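Written out below as structure tokens is the structure these notes cover.
Removed from the display is one protein chain of the complex; every other protein chain stays in position.
Entry: chain A
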Amino acid sequence: MMFNLLYKELRLAAHPNLYIFTLLGVLVIVPAYPYGMVFLFGCLGPYISFMYGRETNDIYYTSLLPVKKRDTVKAKCLLMVLAQMTQLSISLPFAVLRLRTLPSSNPAGIEANIAYYGFGFIVYAIFNLIFLTQFFKTAHKVGKAFVLAIIPASIGVIIMEVLVHIPKFQWLDSVEPAIMLKQLPILIVGIIVYILSMLVAYRVSANRFQQVDL
């Protein structure tokens, strides 16, 4: 059933922009670019899809299918996870390629290193938790949910990008294997925070959506 719901999301509910923003994981190959933008694109893609879903009455369609009301929420959560994880997976080979082909560091901000991906999970987690729980209060006020979620997510990105310019935190900017090992806890914490935030987001959103009158 979950596969069918995800299939519905991809074939009917997702806006083509979601695929484009997901592909923007490749931006980590740009020589000088604030790579934190990649994560914000990973938040923008789902937002546009949710807005498109509202305009195409996607929630009504799903609610009439022989599924539980909370499965409508589960489908949206799965779509977000799929898009964001795909985005990270797409960016990975380009991060390695950049390291091999462009020896100079990224002057615009953080390198696409292990700490970067750890922060990425945290940025996604902040956005998803606020966006999903706000949206499913009404299942139609998508703009308000986006504004409330993108502000803290952007602050997270700015902190990450600024931090590496402070001498004390320059180890966060390193792509040396030994130092990247030191960054590993950030990635682990990021993944844990992401998983926890999605579980809470699903639970709270599903309970809120249960109360919504369509």
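The definition used in the following text is that a contact is a pair of C-beta atoms (placed from the backbone, for glycine too) under 8 Å apart; a residue touches a chain by one contact, two chains touch by 3 or more; residues count from 1.
The criterion applied here is as follows: contacts and distances are computed from a predicted model.
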Subject >> Record-based protein name (UniProt) of the chain missing from this complex, from "Cytochrome bd-I ubiquinol oxidase subunit 2 apoprotein", "Acyl carrier protein", "ABC transporter ATP-binding protein" or "Sulphur transport domain-containing protein" >> reply: "ABC transporter ATP-binding protein"
Subject >> Sites on chain A contacted by the missing partner chain, in the whole complex >> reply: 1, 4, 7-8, 11-12, 56-58, 60-61, 63-69, 210-211, 213-214
